[in-house]
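A single protein chain has been omitted; all remaining protein chains appear in their positions.
Moving on, here comes subunit A:
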Amino acid sequence: MIETVGLSKTFKGGVEAVGGVDLTVERGEIVGFLGPNGAGKTTTMRMLTTLLPPTSGTATVAGHDLLADPRGVRRRIGYVSQGGGINPVAPPARELELQAMLYGMRREEARARTREVMTRLDLAGLEDRPGGALSGGQRRRFDLAFGMLHRPALLFLDEPTTGLDPQSRANLWDHIRALRDEHGVTVFLTTHYLDEADALCDRLLIIDHGRIVAEGAPAELKTGGRTLDEVFLDITGRSLREEAGV
């Protein structure tokens, strides 16, 4: 579903955010993309979702070449960005309908689908409230609604559960599992909650300083009786120490 070769991004000013990432995600997998702050997770996702042109490397996303056919990629993916995309002065419900229609749904279908997604994410009753008048968690759930609205085959979620209460978080986990189990949706997500990664993901990729430093199922990574937190700290902490020349 995702296959990248040597994907890299150096920003103007010389910041190498992503330095040659090769990764593969199979259809129907839930893959967690972990790494410390500034490791290059968001940058990688923005490249894979056609928002940011890579400095070098190639990728096939949802069956389409990222560089040659960005539109084909866009049709098949959903993306929930780390910062979200809620218009503070308009009700997100109206914008959901617009967005559904931009994905090709007719008006009636777009309305019905908006209602359905809002109900699924516990947002019913908030149809008329502008984005600026929603709580942080409500806004986050609307972000998720935008990402799932058009039933994408591949879903990119950048820290989807940040700011959600425990119940909303559990609800989202259920929903993600159901999407995969019932509809074969592939999910590529980042999170800083390692219990979440452990519980939800089939496989984890750990990135640090723009490079993949570890990969495997949660159970495979937890060697020697360590928790995932300990594994994470060992991996990313060690690369910090190596950098310092220790």
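Brief remarks on what is shown
As a convention for this text, contacts are C-beta pairs under 8 Å (C-beta built on N, C-alpha and C of every residue); 3 or more make two chains touch, one makes a residue touch a chain; residues count from 1.
Criterion: contacts and distances are computed from a predicted model.
For the chain of the complex excluded from view, the name given in UniProt is "Transport permease protein" [choices: "Cytochrome P450", "Anti-sigma-E factor ChrR", "Transport permease protein" or "ATP-binding cassette domain-containing protein"].
Of A:T50, A:T114 or A:Q138, it is A:T50 that touches the chain left out of the display.
Set against the missing chain, the residues A:V5, A:L126 or A:A153 yield one that touches it, A:A153. Summary of contacts with the chain left out: across A:S8, A:T44, A:T60 or A:S81, the touching residue is A:S81. Counting over the whole complex, subunit A has residues 49-53, 71, 74-79, 81, 83-90, 94-95, 98-99, 101-106, 109, 131, 146, 150-153, 183 touching the chain that is not drawn.
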